[in-house]
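Mind looking over this structure? Questions follow.
With one protein chain held back, the other chains of the complex are shown just where they sit.
For chain A:
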Amino acid sequence: MTMVQEMNDRSTPKRPEDKLTIWETLRRRPEMVTLTILVVICVAVSIINPNFLQPGSLIDMGRASVVTGLFALGVFAILAAGGIDVSFTAIAALTMYSLTKFVITVAPDLPMAAIIAIAVVAGALLGAVNGLLVHGLRVPSLIVTIGTQYLFRGILLAFVGTVWLMELPPQMTAFGKAALYQFQGANGVTVDLPAYFLIFPVVVGLAWFLFDRTLMGRAIFATGGNPEVAARLGYGQRVVHVFVFAFAGALAGLAGIIHVSATRMANPFDLVGTEIEVIAAVVLGGARITGGTGSVLGTVAGVLLITVVSNTLVLVGIPSTWQRLVVGAFILLAAAFFVRRKQKPKQRKAE
């Protein structure tokens, strides 16, 4: 929570003549809109159906948001730098399946910490390939990553394997099961709060630090704002490109291994196909697809919003088949809002 407060501090007016109007605040901090919608939905749903506040359903949603959230932070870094990535799910699938197979067949005694470290490094390397291609070929990152998505997935299915791995190495199963805390549900069922939940806030903290407190973070935004100017001002474009894609790759590798441990099996056909939902979450969080905007907090809010919408419709009696409809409507509304945000406040007053 300290992070949220600190981020707010910067835009908090300190002197009376510095007061910002509500519109200006929203223009600067669009993630506040996302957060507000999120809170309103949560409050509304818990009034209609108090089951929403049961530990069981909260933990379900949390579980769903850890993997999406890690992916989304990676995508956010790339969007902020003015690119886009659709290959991260393929990176996650390739890393998680190959690594699980490797542990089962070659190194069954590998400690969990080492497994996670390898997943992160392998993901980063695959991501760096994207970055080098985008920089070297001067091709739009959408094209490059469509190519590498097929490539990575092709390598996985052609050379690594197509069989579901149902028997995970014990250390991975243990990691997936490890509980921080046990809840006694109302219906007598015990619900575990999984330990891997902790990874997400830690990564959120790291990402926030990276974007807000390091020169690299500013260089990423500079590149997204105007790549030519950024290069002219001395921000090394090659470093930025390789970094953001490697960052997204590392988070994808991490997300992949968590996904395997949580679902207790490694399915090589998993994950690929969920890219659009992740990108949608990031865009809902206020990042523009054209680059240079958005925030870590907004991305988290976007992820939670999508997760809550997908999981609570059933609780309030809306058929689950409506999920896509609602998410689609939200994305269009958000897009319309962010376009209007670009107009000057004066024009708005005149309307």
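The definition used in the following text is that a residue touches a chain if its C-beta (ideal position, glycine included) is under 8 Å from a C-beta of that chain, and two chains touch if they have at least 3 such contacts; residues count from 1.
FYI, contacts and distances are computed from a predicted model.
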item: Per UniProt, the name of the complex member that is left out, chosen from "Methylamine dehydrogenase heavy chain", "FtsX-like permease family protein", "Sugar ABC transporter ATP-binding protein" or "NAD(P)H-quinone oxidoreductase chain 4 1"; value: "Sugar ABC transporter ATP-binding protein"
item: Identified contact with the non-displayed chain, of A:V66, A:A222, A:L271 or A:V308; value: A:A222
item: Given A:I37, A:A128 or A:V240, the one touching the chain that is not displayed; value: A:V240
item: Sole contact to the chain not displayed, among A:T190, A:T214 or A:S320; value: A:T214
item: For chain A, residues in touch with the removed chain; value: 10-11, 13-15, 17-18, 20, 27-28, 212-219, 221-222, 224-226, 229-236, 239-240, 243, 292-293, 344
